[in-house]
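Complex shown without one protein chain; remaining protein chains in place.
Here is subunit A:
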Amino acid sequence: MPLIITRVDPKGVLVCGLNGAAYQAGLHGAMRLSDARSILPDLTNIPEEPDRYQSELTRLIQFMDRYSPWIAPDRMLHTQSLQGDAGLWLDITGGSHLFGGESAMLGQVLRDVQARGMHARAAIADTAGAAWAAARCHPDAPDQRILHLPRDHRVSARFPVSCLRLTDDVLTLLSRLGLKRLGDITPLPRANITTRLGPDVLQRLDQFYGRLPEHLSFELPEHRWLIGRSFGEPLGDAVTLAQAVEAMMAELCERLRGENLGLRRVVLRCIQVDGHTHTIAVTTGSPCQIELHILRLLAEKMPGVDAGFGIEQVVLYAPWVEHVTFRQVRLDQKQDDSGGTIALAQLVDRITHHLGADDSLFYPGHHASHLPERAAVRQAVTGPVKPMRLDNVSLPRRPVRLIDPPEPVDILARSDTGTPIRLRWRKMIVEILRAEGPERICPEWWEHLDRHDFALSQQTRDYFRVCDQKGRMLWLFRSGSFGQDIWSVHGLFGG
């Protein structure tokens, strides 16, 4: 049954929404009601209800909160467009892996929206402009519309110029000049584009490719652990920003203390007047209610926030909170170790946040493996810590320092039994006075089920503890087949 929604406009009564049956009959948005009725005389007409529309939009934003707390509706299209092409932007930075990747997340969004009785198009891209365009113009299947620039430059070059969200006048001008696709505009000199087509084209183009920021008005959902502040006078320096963050953090921690909850992750977002956004995320190893600790962690990353022309909005959001384990103070006035535990957790947080990508902080662990390099594993500093040694695994004497990977040596002389008595290691001649061994370590055959037995025998190692002329105790091992054996140094003993 064809159904349309109409809006009273100075131009007349215009169609601003329609269902599938009406669309298939040839109706479209911005059409006059009288024209529509001439095509479909038995058309059902419902007048637009802006308040109801707004409440439904708010409900949809709350629903989308499951994917990201940063949701920005396209206000201009929602209020003015008659084409039914208004939409929502979701900033999913760093969150797609929670849904199994970008493609899986996109499919999930489409399925959820469809389950609510709506038809939607969706896309994922690096910028808001590119996402807007890809959702409407990407040639792939609806749940595969992912645009990564500049990798997908050829795909985006085929997008029509209407995907740049330009006014009708500019689009008409571009059409007259024969510039119909993005690939037609990008090779043109930038100065000529501005001179002949106006500044909007270049601005939208730069926003599309991420050369210019795009200011999105995020609709902050009603969330218990979200505090947003908008400033009439933009914050111009780091001191005032720090004061604002401090006050917001104190309020957030006070709320959490009331519920006996602690922060595990907090996100700070500073939005500049020109649209630039700085996002700082901090994660703690254990639930934390102490604002000073969180502020100290944030302070390490705050120098990266450039106030620029001023910060007009600051949002503090705790997406991950956990219950704080109740700690009872001892009644016998003896030392309570809970304070030490908290202080150690805070120390670990501070160090973890300071470390780079190649640095690591860990508790040593033990994996049940005979291979020395596999036996030593790392345990995360957060969460329960297992013992450094497995109780049920007996371990022969091991070196104090392990050279990983092992360093091959040149054998210069051998004894009658085939063990080396002189070798060259790191350009130094090592004379072996004594040797103890061997300790045979075989590879883990269950890890190499596809290999032949002979191939595994090449990986069997015979370890020897040898003492050289300087008194050093080296851990040598032999691998390979007889006659073609390879000797390597794998560690040094302390005594």
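Everything below uses one rule, namely that a contact is a pair of C-beta atoms (placed from the backbone, for glycine too) under 8 Å apart; a residue touches a chain by one contact, two chains touch by 3 or more; residues count from 1.
Operating definition for what follows: contacts and distances are computed from a predicted model.
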Record-based protein name (UniProt) of the chain missing from this complex, from "ABC transporter substrate-binding protein", "4Fe-4S dicluster domain-containing protein", "Protein ImuA" or "Dihydrothymine dehydrogenase": "Protein ImuA"
Residue in contact with the excluded chain [from A:20, A:50, A:94 or A:387]: A:387
Touching the absent chain when the full complex is considered, from A:118, A:347 or A:412: A:347
Missing-partner contacts on subunit A, residue numbers: 337, 340, 343-344, 347-348, 350-351, 354-356, 358-364, 366, 372, 375-376, 378, 381, 385, 387-389, 395, 397-404, 433-434, 467, 469-473, 491-495
